[in-house]
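For this view, one protein chain was removed and the others were kept in their places.
Our next item is chain A:
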Amino acid sequence: MWLIKQLAEQLSHDPSTIKVSEPLTRYGLDSIDAVTLVGDLEDWLDMKLPDTLFWDYPTIAKASQYLAENFDITGALDNLKAEELTTVVPNNKASENLAENKKGWGGLFGRFK
């Protein structure tokens, strides 16, 4: 259950304590955070999702079901491994450091590891 793992990391919770049927607001996520979380998910799956995803489907179970029925999640996950970070600006110190300091980004930046 990738969504549970990602949420657990984002919200600093033990994955085993997260229940798929509980509204996400129970885990300290308020309405605006839920929008930002869609951004992280989009980033991770590299696909555009509705920005009100977690408003319309406020539990992990409902959101997962919606995603599985409407998006090619398996395909997206397969594609993750192949991706690489490239930048447009050569000799851009910050970008290089940024790529080196991946750990600082937290869980959802995992695809750069």
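Side notes on the structure shown:
Note that in this section a residue touches a chain if its C-beta (ideal position, glycine included) is under 8 Å from a C-beta of that chain, and two chains touch if they have at least 3 such contacts; residues count from 1.
One rule holds in what follows: contacts and distances are computed from a predicted model.
Its record in UniProt calls the unshown chain "Acyl-CoA dehydrogenase", which is the match among "FAD-binding oxidoreductase", "ABC transporter permease", "Acyl-CoA dehydrogenase" or "Nitrogenase molybdenum-iron protein beta chain".
Hidden from this view is one chain, which touches chain A at 10-11, 23, 25, 28-39, 42-43, 48, 51-52, 54-56, 58, 85-89, 92-95, 97-99, 101, 104-106, 109.
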